[in-house]
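Have a look at this one.
With one protein chain withheld, the remaining protein chains of the complex are depicted in position.
All chains are identified by letter, namely A, B and C, in their written order; residue positions are counted from 1 within each chain.
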Amino acid sequence: MSWLETSIMARKGLAKGKPGKAYSITEESQGQYHYVYGPYAKPVLKVDPGSVISAETHDAFEGKIKYETDKPSEILNFPFLNPQNGPIYVNGAEKGDTLAVYIKSIVPRGPQPVGTTCLIREFGGLVATGDTALLNPPLPERVKKVEVTLEGGVKWSDKLTLPYQPFIGTIGTSPEIEAITSLQPDYYGGNMDLPDVGVDAVIYLPVNAPGALLYLGDCHAIQGDGELCGVALEHPTVTTVQVDLIKKWTFKWPRLENEKFFMTIGSSRPMEDAARIAYRELIRWMAADFGFEELDAYMLLTQCGRMRLGNMVDPKYTLGASILKSYLA
Amino acid sequence: MSWLETSIMARKGLAKGKPGKAYSITEESQGQYHYVYGPYAKPVLKVDPGSVISAETHDAFEGKIKYETDKPSEILNFPFLNPQNGPIYVNGAEKGDTLAVYIKSIVPRGPQPVGTTCLIREFGGLVATGDTALLNPPLPERVKKVEVTLEGGVKWSDKLTLPYQPFIGTIGTSPEIEAITSLQPDYYGGNMDLPDVGVDAVIYLPVNAPGALLYLGDCHAIQGDGELCGVALEHPTVTTVQVDLIKKWTFKWPRLENEKFFMTIGSSRPMEDAARIAYRELIRWMAADFGFEELDAYMLLTQCGRMRLGNMVDPKYTLGASILKSYLA
Amino acid sequence: MSWLETSIMARKGLAKGKPGKAYSITEESQGQYHYVYGPYAKPVLKVDPGSVISAETHDAFEGKIKYETDKPSEILNFPFLNPQNGPIYVNGAEKGDTLAVYIKSIVPRGPQPVGTTCLIREFGGLVATGDTALLNPPLPERVKKVEVTLEGGVKWSDKLTLPYQPFIGTIGTSPEIEAITSLQPDYYGGNMDLPDVGVDAVIYLPVNAPGALLYLGDCHAIQGDGELCGVALEHPTVTTVQVDLIKKWTFKWPRLENEKFFMTIGSSRPMEDAARIAYRELIRWMAADFGFEELDAYMLLTQCGRMRLGNMVDPKYTLGASILKSYLA
Partner (left out) sequence: MSWLETSIMARKGLAKGKPGKAYSITEESQGQYHYVYGPYAKPVLKVDPGSVISAETHDAFEGKIKYETDKPSEILNFPFLNPQNGPIYVNGAEKGDTLAVYIKSIVPRGPQPVGTTCLIREFGGLVATGDTALLNPPLPERVKKVEVTLEGGVKWSDKLTLPYQPFIGTIGTSPEIEAITSLQPDYYGGNMDLPDVGVDAVIYLPVNAPGALLYLGDCHAIQGDGELCGVALEHPTVTTVQVDLIKKWTFKWPRLENEKFFMTIGSSRPMEDAARIAYRELIRWMAADFGFEELDAYMLLTQCGRMRLGNMVDPKYTLGASILKSYLA
């Protein structure tokens, strides 16, 4: 039996966590990819809870960075970055509900070398940026193209092959009335760049607009904590997810469940605020659903909470606070 | 001769800083007020550079907090807060241009007591918030209604009358494809809550979308640095501005000019990033338009730059860096 | 009548704010200058409340940067920077008391050009530093020497003379058991770099160690908000202060009084924490000594509080929150 059968998605979802009808979104059927998370775009699909959707995702640069001699500053055109599939309208979803998204598989697609990372002006965790606005000269631009396969992993160099550990960098629902750049993570998900949002995990996303309006894209073949230079191993994929709908389960920030742990995800600046959000949400979850008094949860997490750094480069930083399921039994 | 005649608006604006046709936006003609800064709303007016527009602004609560016994938590409905007039489409404005807005007058309107301040749960500079997410119990809610008149000032209490020093709390242009809550300040202006944006000042706003799409609202009768509890002396007004258009003057963050100084405005978190943005933009301005070498400007501002704290309560904090015009002569 | 006669120092000080015996600390009598604020140094003077002390202060570089061709990186030897006069032991001062220091005069001394500013590697508000640790290349080093006189002001260039507006950059009492670099501002004062600490102001410093152990140095001829590049117009001076002692007036952070306003001073990172400290201390002061209920003070400061940015370059940032005395009457 898979852990999934005892997941919150299986226990509370309208489709009981069972796969339903299958859909696919190709580059052609997607047509225009999106650069904001908002309610103003026409849905590419309308589906019922339980539906399984395979989407052809682009990399964060829509495939425009092709060669190691390319200059990102000449190719990229802000704000038309980080193209997203969707929005997918989930029938029955209303503000106050939760959309559950189980990530079934992520597979690289397209001609090799399919992976891209690069150094971009005024972007990254260890350089002056538009916010940390300084006078120092910039680093040189640099592009690295990498072969990535499901079986062979990430061929970083002749000497070093990294494992293929794919996840969805950007996934979320629509805000109610805002339309926010897909470069930003926030209360609805978005560009969290958190490696735990990988295969065999369920992410729970608050529904803010009718139909939830799920967007996703920006899959990474592997990424370190913080996505240090701002550009993970970006690659186009076929990503398959199964959606479910939990009525009247209401919370503000994304949550995640996998075989081992429960996680809450906060995004903010400065970084301590993202950490505070993540841990406060986890305490609230433990109090609401696992029988803890809040201060007891606070003291227990002091001893055994885990904190994962997603990104330290996006408009808001993202961290995920978690606790082992075995400690909640 | 007014200083305005030698302003950048007068020297570079298509209308030479001269007033043109007059318009008025009443509550009725505005119809639906707006809660996001974005390109998805239909313009309420289309005007030429030089136009003078009087707008009936609401207070930040759309007038819904009427009595000192009201509970904000029962009345306010996020994200439908901070209603904005507009958008005003300025003919000829394109991405890369600058919209100049001269603030001619701000006058209170409506039945007394017309001013409102209050304490709102999880909002304010000295309380735990949704971002600085803590476990401490909240403060009590509290509402204070205050009589405000142009002549008599702000009757804070029997013993204390504060001066009427009105300014526009929220003003800006539309982002290119984003639609962002009117509670947030950012690169296009928005909810900066900076007292220098007052009568007899020109604010220069970057144009990101066709027609610039000017929004404004949220006038304050007086406000201290930081807007400490998050709610200044909010009041409905008739606010009159004159717009002008400067073609191909391109910069990222709002700028301001008045009789005495030039100012650049940054909004970010943490607060030091807002300060860095403001000062870096001022250095760039001094280098581009006033003949300074960048490092000389950096060293001079070290001796005579001024920094005004706008807000320390909104989704991004706002600060304005300035230098006296007399030091640039 | 001077405002000083109604100051808190005059009303509560053991010496009633009256000048007592006069002392002077010359370079020779000082001997070893100090680079930490702590209780481990031998006092250079022991004085009674009311004493007036004139001290020959060094500039922040102990006079070692002499020419515009000097390279700070070759001359400066961390942590032996920002030399301090003192400590001055004030008889009767105990933990829980407050030391009042009235600044009587600051006069430049030494051969012209007596003023120095410069760009230092990994230091400053708009560069990558040891804390905001980035990979960008550094700025070039640069030294500027400036003539400074009491009458003629600060000769910045042939075209620009800035006013002489001197203040004490670094002043404070000793921590109880810590000894902290004189480059850092904190709860005991230290390197606040706040221009309000100027002539005709009283700074109130918490006493943490027996005798208070007053240190001071680092006078600036003029400085903008934030001390942007990290080096104001540094200059050696004769600085004259009058000390007084207020028994059992206990608070945590420095306070300041001048003719116009009361100010509380916070130092922390990120910058919003310094602002929070400053405003919370001001509210506590208004509640303890001026008859305010705390939440009323919070709401009033929202309308009329002022915030001055001292430094945005030191190990902690410093801000001062103030309210006009006329609003407290």
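FYI, contacts are C-beta pairs under 8 Å (C-beta built on N, C-alpha and C of every residue); 3 or more make two chains touch, one makes a residue touch a chain.
Values in this document were obtained by computation on a predicted structure and should not be read as measured data.
Taking the complete complex into account, the chain left out of view touches A, B, C.
From the set A:D97, A:E227 or A:E257, the residue in touch with the chain omitted from the display is A:E227, counting the whole complex. Of the options C:R109, C:K252 or C:K325, the residue whose C-beta touches the omitted chain is C:K252. Across the entire complex, the residue among C:A22, C:L150 or C:I177 in touch with the chain not shown is C:I177. Only one of C:M9, C:V197, C:I277 or C:I323 touches the chain withheld from this view, namely C:I277.
Annotation for chain C: contacts to the undisplayed chain at residues 35-36, 38, 40, 79, 130-135, 175-181, 252, 266, 268-270, 273, 276-277, 279-281, 283, 294-295, 298. Chain A residues in contact with the hidden partner, per the touch definition given at the top, are 117, 119, 124-126, 139-140, 142, 144, 154, 156, 160, 162, 222-233, 269-272, 275-276, 279-280, 283, 295, 298-307, 309, 312, 317, 327. On the side of chain B, touch with the chain left out of the figure occurs at residues 126-128, 132-139, 270.
By definition in this document, only the chains that are shown with their structure count from here on.
With centres taken as mean C-alpha coordinates, the chain found closest to the middle of all protein C-alpha atoms is B. When chain B is fitted to chain C on its Cα atoms, the angle of the rotation, on a 0 to 180 scale and to the nearest 5, is 180 degrees.
This structure's chain pair with the greatest number of C-beta contacts is B-C.
Of all residue numbers seen at the chain A-chain B contact, over half occur in both copies; the interface is built from largely matching residues.
Centre-to-centre separation between chain A and chain B, using Cα means, comes to 34 Å.
Annotation for chain A: residues 132-135, 270 touch two or more other chains.
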